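Omission of a single protein chain aside, the complex is shown with its protein chains in their original locations.
Per-chain residue numbering starts at 1, and chain names A, B and C are given in the order in which the chains are listed.
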Amino acid sequence: MSDPLANIRTLLVLVPALPLLAAVVTAVLGPRVLKSRAHWPVVLGLGLSAIVALMLLAEVNRHSRNMAHDSKLAATGHVTLWRWTGIPDVLATPPAAAAAMEKAHTTPPRMLPFDVDVTLRVDPLTALMLSMVTFVSFLVAIYAVGYMHGDRSYWRFFAYVGLFVFSMTMLVLVSNFLLLYVFWEAVGMCSYLLIGFWYQKPEAAAAGKKAFLVNRVGDFGFALGIFLIWITYGTLNFHDTTLSSGGVLPGVLGQIRLGDASLYVPGGLATAICLLLLVGACGKSAQFPLHVWLPDAMEGPTPVSALIHAATMVTAGVYMIVRCTPLFGASPQAQQVVAIIGGLTALLAAIIAVTQTDLKRILAYSTISQLGYMFLGLGTGSMLGISAGMFHLLTHAFFKALLFLGAGSVMHALGGVIDLRQFSGLRRKMPVTCWTFLIGCLALAGVLPFAGFWSKDRILAAVHERAHAVVAGYHSSFPVYEWLYWVAIGTAFLTAFYTFRAFFLAFCGPERVPAAAHPHESPNTMTLPLAILAAFAAGIGLTLEAGSWFDSFLAESPSLAALAAHETGPAGSHLHVAVLSTVVVLIGIGLAAFFYLGERTQIDRLAMWLRPVYEASHRKLWFDEVYDLLIVGPLRILAYLLSLVDRFLIDGLVNLIGRLPVWLGAVLRPTQNGLLQSYALAMAIGVLVLLGTLVLF
Amino acid sequence: MNLLLATIQETWATWTTHWHVWTQHVPMLQSRLTWGAILLALGMWLLLPRGGRRGRAAGALLCVAALGVFASRLPFLGDWSHQGVFWLLAGVTVVAGLGTISMRSPVYCALWFSLALLGTGGLFLFSGASFLGIATVIVYAGAIVVTFLFVLMLAQPEGNAYYDRISWEAMASALSGAVLVFLLSVVLADTFNSPRSTLAAQAPAAPALAKGVLAPEHVATLGGQLFSRYLVSVEVIGVLLLVALVGASAIIMLQGRTDARGRAARGAAEEGSPQ
Amino acid sequence: MMEFSPQHLLLWSLALPLIGAGLICLLNDGRPQRARTIALVTTLLTLLVAGRVAFMFPANGINLESTGGAFALTDASWLGKISGLDVRFSVGLDGLSVWFYALSALLSFCCVLLSWESIHERPATFYSLLLMLLCGMMGVFAARDILLFYVFFEFTLIPLYFLIGIWGHEDRNYAATKFFLFTLTGSVLTFLGLLTVVLVNFSHTGDLTFSIPKLTAALGPVGGHPMPLHLQLWIFAALTAGFAIKVPLFPLHTWLPLAHTQAPAAGSVLLAGVLLKLGTYGFARFNLPLAPEATAWLLPALLWISVAGIIYGALVALAQTDMKRLIAYSSVSHLGFCMLGLFALTPLAVQGGMLQAVNHGLSTGGLFAIMGMIHDRYHTREISALGGLARRTPWMALFMVFFTFSSIGLPGLNGFAGEFLLLAGMFQRAWMTTGPGGLGLKVIAVLAVSGVVLGAWYMLWLVQRVFFGPLREPHGTGHGHGSHDELGHDLKQPDRPLVRDLSLREIGALVPLAVFIFWIGLCPQFFLSRMAPALQEATQPAAAAWQARQTNEAADRQTALNPRPSVPVVAETSP
Partner (left out) sequence: MNELGLLENMLVVGALLFGIGLVGLCARRNMIVMFLSAELMLQGVSVSLVGWSRFHNDWGGQMLVIFIIAVAACEAAIALALLVTLFADRGSLDVTLWQSLREDNLPPHVDIEVPEPTDEEPHWPTLTPAGNQPRVDAEKQRHRTHV
């Protein structure tokens, strides 16, 4: 083959194309032809897509090994499909763009165009994300065959899932901030549709709307950030582009700019850009203070919760921040904010999760908490932290999907009941679910050799290292990262506690089920994905940790290559961190066992004793209430007042003006009194006035 | 006596000086025409029948004074005989006009009106339009006014109807009439007295007049003009007269027929007019 | 096959609706069948012809130099040279008008399908008025002579007045009268402004021309006779009076909700889809090129008004209980975006703004069409009376959600393309403006972006209330709660006719809109490249004037800060 990248390019287009094709086929044929076989196109499409993604991963891996450092800064391959817009000469060349262009031996033109190409690109980061997304969604699709069986909108579910996977893969593939935003919102739309899948449930419809709106608030910041990027750097493309006038326009994350960190604008502007991007990431990844939509999103079908609201979509924020690492690198302050948000979210969500009684909501809060961990890792700004964050993203995708699917299995068995107070001791009735769930719990809690342990441990290590490192250009009198380290440790304890609380409540203890339910083990289509995911949850951490393949592979990503080059040597040993976290986790599990295995009388006493804390946790720290009180309520009231203003004041004014002629007419009407002489007099006076003005003035 | 006169003169001079000082910002007040118009308005207001008998004499006096003011503005006609005759005729005309509008009895109005017509006729004669003067007197005073009197006798069995004793908006009417006169006089004064006026140059010379409108064979020339240059107009007017004749007859003839219907309809329609 | 020249096609597209209207009146038999068939055929033909013209329109202004940027130009003496009054029948398209022209034909076609069964009274009158309206709409965008423009401009009012007044809902007379008087009041002033422009040009050049391109060229900054600022301000104000009411800009919008609420579905669709664009179009066509300095002078105020409209419209929409009213207020908000783009005056923003105007025609047109379909079925517009319709009418729900997404600017659909471009352009304007004015513009830009969030809120709220949740239908049309079998059949009262999902005809009315929504969303470049040159030409003078003001102000500030020794006293700088 003449072009070594041709393979990659083909695969690159296939990954999103297959799910889209599957979605279209399902949507067209689903309602009439396929009916209960509507899953076939999607399962097939996602399966193929997963295979293609893995091939792509291998191909990228093979390719990136053979590259020189400089060319590592470019994406491994990209394909331009068509031009979205190309508006010439719209922006006076900003200094940052001019500087970079001079670096590229191009004379900066006076005006820059606004070119947005639909370009797909792949690099190790993307390839990893693609593999994870397609693989998990393939498993979830298989699971959904069993779970959604018999639903009246069976085909619609699979069409949405196909559409979602298309959008998600595109999100990680595109090479442009605008298109990133496009698919950022597109996955949000799929999430909206899937949360509201059972639209007849008012809660589901409301939750869908809430998710969309909170995401919109995040997107609001994201859009502002994109505008700022455009104005600062003169382009929205990641890659370097050729101008029609000749010369190279360096992309925001292109080879030229990555090669020289000084080409990134530092200072307040960088911080503003990063914080705005962070707002977007917070919205999508459900970070404090925009996390409120995720627990409500559990109204959607459980496979959706597993796929979108645990494994894939919510990690888009993490992906975006990793992708924009060079931008964040220019602003240590912003990185610190990322870390703080992450740490805070991790802790708060864990606190809330401790007292929830809805199994899916516990998992939702744990998702938020784990995403907080990832943000914490990214917030360290070191290669160690970022790769730890991505690592956690991968492991989390598997074990959280596993947990959700397990919860779905329970729901399936109990006829939709998910409230932990209504059942217990399902261990015997549902052995497969129970054991896979346990593996998931161990992974989530971070017990030694399961996946969560390795990734979480690395995040803790990265934070610990950052707390004791000297970073150029960053001075803080307050030991932020030290604190965050202890927050993370505390969160690890809480995680272990609430995870096993849920497990013990659901699967241990006396067997108790709701009256109407006939618990049974789920069908094979559901247990098979559980088993596969459990295998991954158990093994993937150790597998990836064993070699340093993951780190080095990830470091080949253009966005990270520069950073990786700066970090000298491999990370040191962090045995004490690992020991500490393991101890903490074991204490957590032990406490959970103490309180929830057996009689469960102690826990009520504890709850009474810690009444305020318990209430705060149970009421989810009153986030929804506060938002209602501070934002939604006032806006609603304002809207109502304005509608009154509109109806009475503005329209009243208009009507007043409209009435003026009528009133004037009423005033003048008596002059039409039918008296001949009054007319004559009026006529005479009129003539006089005319004559008078003519004569006297 | 001289002392008295001197005193009066002095006082007058003082007051006029003061007056000029006061009114310098309102030049209009310094014009005789303004005062003439004001006097005329007041006078006509008082003259118009307004129910009571108050002040009609004063009104008449004011009106005459106003006329005097207006007359005092007028230019001299060249010699006193002409001027005297003109003033006499003009005075009769205008005073008769005032009488026309101020008498309570319509019959008196008509009589005053015919006097005004006589005056007008005299003015026509004075200006050399002898045919018109005669025609006015004959046609108007002789025919039209007499017809009016007939109608009055038909329609006005009683002398003083209440509506003859009141006027409609006397003040406004009198004021607007006076203002009209004032404005017209101002225009005239401006036109005739302005240094830029070219009218003086257009004034006809006596010989030209003698060959023109003052030609000795006045009526013949007029007739010749009437039936040559203005023939079409004459025909039109003739038709108009015929139409009027037919129309008047038709109105009277239809009256009887519509009467009954009209009364019936009126009973329903007219809700609350006086009487 | 004979190849038609664009000139002929354009003239045909203007004549066809009138011919159709005449035919309907001639062949009227009092029943709807014949009238609507003729109307459908006519609008379809018009759509084909207009579409052909629009797609023959060249990208990037290629080959249009000879006609001064106009495509398919026909220029004939109209009123003759009566005393030098050179009023011409001059029609042609340029980048500003071409998409609006095509949009008129498209929406009219949809409207005929939409009214197919909902109009029983005087169908012949209805359809002939609709066709006349179509002629007026296409004419106004094609006119290149001020008098011709104004004739068409006012001509659009009359059919719509009757459409609302005769076939409207309960409060139709009030609404029709208000709509008519409100817009007429403004447009009379507009006419005054236009005539002033003509006379000013006459006083400079001695040419009493009414030609729009000639006037813009002569009175523009390059034409040699730019008007002084105070005159420009007066003309701007006069023109604005009419166009701002049409748009409608923020405090002048109150006729709109009323007219939309009361109009029949077709009337609402055309009103929202095309007639509101007359305002935007008028601003771009007349205000900006003719009074560039006035535009620059008023720019912050105009931007504030636009953004106030965005936020205000969105908030008021949030408090509505009537579906059509809600969408009408959303129009206020969306048109605020269009005007914001237009007044931001950067190429990006202007193109985004005009694209957004087209987008709004498609998405809000579609939404109003769906409202009409709901009204046909349930005879109510109350949000609270309906719920869970997705169950009963899944196709309708699908289209509703689709148009909602388009309306709230979901990426991949048209609304996003316009909104993103215009907001990016606005941002550019704000961040490029230094000095004290810059902060205000930045605030405007951020507020405008937040309008997108509010937009999603009220639209999704509407969808949630009406289409999601448990099924709720008004009494008489629908069925009691919980008495349905799995397929939604009524178990209690099987004799009642069931509310049907969309028919093929209704889907046929919506699909063309959906196609264009996708097309614009996925490849806006096709549309932008055709409007860009004309837009650039129209807005360039105003942008330059704004730039000049900025430079002057900066220089003044500089002087004020560092008084030079040669200037002992710095006088108070006046703008």
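Following the convention adopted for this analysis, a contact is a pair of C-beta atoms (placed from the backbone, for glycine too) under 8 Å apart; a residue touches a chain by one contact, two chains touch by 3 or more.
Small disclaimer: the values here were computed from a predicted structure and weren't measured.
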item	value
Chains in view that touch the one left out, judged over the entire complex	A, B
Listed residues B:6, B:88 or B:209, member touching the removed chain	B:209
Full-complex contact with the absent chain, from B:57, B:88 or B:188	B:188
Options A:246, A:510, A:612 or A:674, residue touching the unrepresented chain	A:674
Contact set of chain A toward the excluded chain (per top definition)	669-670, 672-677, 680-681, 684
On chain B, residues whose C-beta touches the chain left out of the figure	40, 44, 48-49, 51-53, 67, 70, 73-79, 82, 86, 90, 93-94, 97-98, 100-101, 105-107, 109-110, 113, 116-117, 120, 123-124, 127-129, 131-132, 135-136, 139-140, 143-144, 147-148, 151-170, 172-174, 176-178, 180-181, 184-185, 188, 192, 199-200, 202-204, 208-209, 212-214, 221-222, 225-226, 229-230, 233, 237, 240-241, 243-245, 247-249, 251-252, 255, 259, 262-263, 266, 269-275
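In the analysis below, only the chains that are shown with their structure count from here on.
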item	value
Centre-of-Cα separation between chain C and chain B, whole angstrom	67
Residues of chain B engaged with two or more neighbouring chains	none
Of all residues in chain C, the ones touching two or more other chains	none
Complex contacts: residues of chain A adjacent to chain B	675, 677-678, 681, 684-685, 687-688, 691-692, 695-696
Of all residues in chain A, those that touch chain C in their complex	82-87, 89-92, 114, 152, 178, 181-186, 189, 192-193, 196, 199-202, 204-206, 208-209, 212-213, 216-217, 219-220, 223-224, 226-228, 230-231, 635-636, 638-640, 642-643, 646, 650-651, 654, 658
Complex contacts: residues of chain B adjacent to chain A	168-169, 172-173, 176-177, 179-180, 183, 186-187, 190
